[in-house]
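Moving on, here comes chain A:
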Amino acid sequence: MVELNNISYSIKGKHLTNGVSANFEKGMIHLILGPNGAGKSTLIKLISGEHHPNAGSIKIEEQNLQDIPLKTHAKFRAVLSQNLALSFPLSVKEVVMMGRYPHFEGKATTLDDEICVKAMQLFDIHEMQNRNYLSLSGGEKQRVQFARVFAQIWQAVPGKSRLLLLDEPLTFLDIYYQYDLMKKIRDFMVVNADLTIIGVVHDLNIAAKYADTILLMDDAKLVKHGANQEVLTKENIYTVFKVEVENRFEVV
Partner candidate 1 sequence: MKNYIYILFPLILMSCGRFSNADEKQNSDERIVCISKQYAEIIYALGAEKDIVAVDLSSTYPEKIKSLPTIGYHRALSAETVLAMKPSLILHDNNIGPEHVVRQIEALKIPIKTFHKYESTIAGTDSLIREMGEYFGKEKQADDLCKKLNRDMELALEEAQKYTEKPKVLIVHFGRATNAYLVMTQKSNAAKMLEWAGGEMAVNAERGMKQLSPEVVAAADPDIILLTDFGYDRLDGGNEIEKLPGISSTKAFKNNHIFRIEEHDLVYLGPRTGENVLLIQQLIHPDETK
Partner candidate 2 sequence: MKQNKTKIIGVILLILLIILSVLSAKFGAVKISNQEIWNGFLHLFSGTAPSALNERIFIQIRLPRVIMGVFVGAALAVGGVLMQALFRNPIVEPGLVGTSSGAAFGAALYFVLGATFGLQLGEWILPLAACLGGILSTALVFYLSQSKKNNKTAVISILLTGIAINALFLSGVGFLSYIARDPQARSITFWNLGTLSGAYWEGLYFVISITVLCILLSLRFSKQLNALMLGEQEAKMLGVEIRQLKIKVLLVNVIMVAVATAFVGVIGFVGLIVPHLLRMLNGSDNRFLIWSGAILGALVLTASDLIARLLLAPAELPIGIVTSMIGVPVFIFLLRRTNYFF
């Protein structure tokens, strides 16, 4: 699905990503882990096309990332990024509807409306659809943004596989919603088999529970990429995070 081939990215001579190669398979949840400053967010930005690598290539389903037109790409690739700066008053519904923008010209169709409603229902924000986004709490805002990116990739696109990139999506959520959301994403993927998710998370427990593959990063380099259990070993975690772990609070 997504193929990174020896990509590097640097600003002012400082490497933020250094020679990373990886292959993310279709229909799976791939989570990127690593200490602060390891280059996790940069990697997401490279895959989304926000940054262009200085060296190496990125392929999405055999196609070079630069060759995919922005408008086409937006129909099957959604990104939830860390810092959303919405400073204008908009209703929740309008924010979610933005996810449908790549799919219609002019006015929204009834299909777009339906998808918005479903996405809002999925993330429990349907009751607040007419509220002002600016008046919501951090967690509520985050759920609205989830609904927006899911609305964007709600339906399969013929000939393309969908991709969802999440950059620390759980930051503002309390623990109940963190697990709730991951479960919803999992359930959604059961019926939407072409969807691939690549995300950055901080919580090792979440990663251990929901990831299909895990990519460990440290100091702009890839440390390990592979199946969940193979990567999340005590040894690997110690190498990267310098902490000893044991399984004590696993949520079921």
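A quick word on the picks: all candidates are chains of the complex that A comes from, given by their letters.
One rule holds in what follows: a residue touches a chain if its C-beta (ideal position, glycine included) is under 8 Å from a C-beta of that chain, and two chains touch if they have at least 3 such contacts; residues count from 1.
From a predicted model like this one, the values you see are computed outputs, not experimental measurements.
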item	value
Given options 1 or 2, the chain of this complex that touches chain A	2
Residues of chain A touching candidate 2 in the complex	48-50, 70-75, 77-79, 81, 83-91, 93-95, 98-99, 101-102, 130, 132, 134-135, 152
